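Before I ask anything, here is the structure I am working with.
Note that this complex is displayed minus one protein chain, with the remaining chains in position.
On to chain A.
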Amino acid sequence: MQIIACYSNKGGVGKTATAVNLAYAFAASGRRVLLCDLDPQGASGFYFRVKPSKKLTDARFFEDVERFTKAIRGSDYDNLDILPANMSFREFDVFLSRMKNGQSRLKKALKAVKSDYDLVLLDCPPNISMLSENVFHAADAVVVPVIPTTLSQRTFEQLLEFFGNSDLPEDKIHAFFSMVQGIKSLHGEIIATMTDAHPRRFTQATIPFASEIERMGLARAPVLATAPNSRAGKAYQALFEEIAGRANG
């Protein structure tokens, strides 16, 4: 079972849209996917029309095998299930550490779930300072959307710094440019600079700033399901193929 975390230390960068579309694309490619909605703001569960469970907010949740597995909901798409958990980052931290480590009850619980899925995709809450490095330890790959602006440039460098300080392998990071607007010359310049400064960290695929992605909130379905041939749809497909290739390599 592979774990891919969709993470950004900055909000509003299209992270949840990415998690939703990547989860869909992995599932459509035949892998059995569990998308864990860990970001109360992003609510990827919303895009799959899965109602958040009221029972899942207390900390004991992750120690209770039954409740954990029972909270999983099938999406409308084949091979794709959702864990619509509304939880705080603190619990998320616990969740991840238990998922990877030791003799915890959660670990045992996950064994049952483990055989159900080939891939767990985590839609993470955005906050680097509070986030335990366990997140990054746990994941096999960390997918990071970056808007090509000077501000994003700084936050991305903070993330790399965090990886360096925590002795985490930088090559777990698979960044891509998000909400790219072709007409903005600044976007082009920053993309060139950052790609240059961080060779191999950025995927070739970029996600455009597109109305289809904004409309996801109305359609409540992945762009790849509703408009696979749109510019955004094709971009997500390309991103998926690159991430899948990198994650396997």
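Operating definition for what follows: a residue touches a chain if its C-beta (ideal position, glycine included) is under 8 Å from a C-beta of that chain, and two chains touch if they have at least 3 such contacts; residues count from 1.
Methods note: contacts and distances are computed from a predicted model.
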Problem - UniProt protein name of the chain not shown, from "CHAD domain-containing protein", "Aspartyl/glutamyl-tRNA(Asn/Gln) amidotransferase subunit C", "Phosphoribosylformylglycinamidine synthase subunit PurQ" or "ABC transporter permease" - result: "CHAD domain-containing protein"
Problem - Residue among A:9, A:44, A:79 or A:203 that touches the chain left out of view - result: A:79
Fill in the blank from the handout: In the whole complex, of A:24, A:48, A:136 or A:163, the residue touching the missing chain would be A:48
Exercise for the section: Identify the residue among A:114, A:220 or A:246 that touches the chain left out of the display. Expected result: A:220
Handout entry: Missing-chain contacts mapped onto chain A
Key = 32, 48-51, 70-76, 78-79, 81, 116, 220
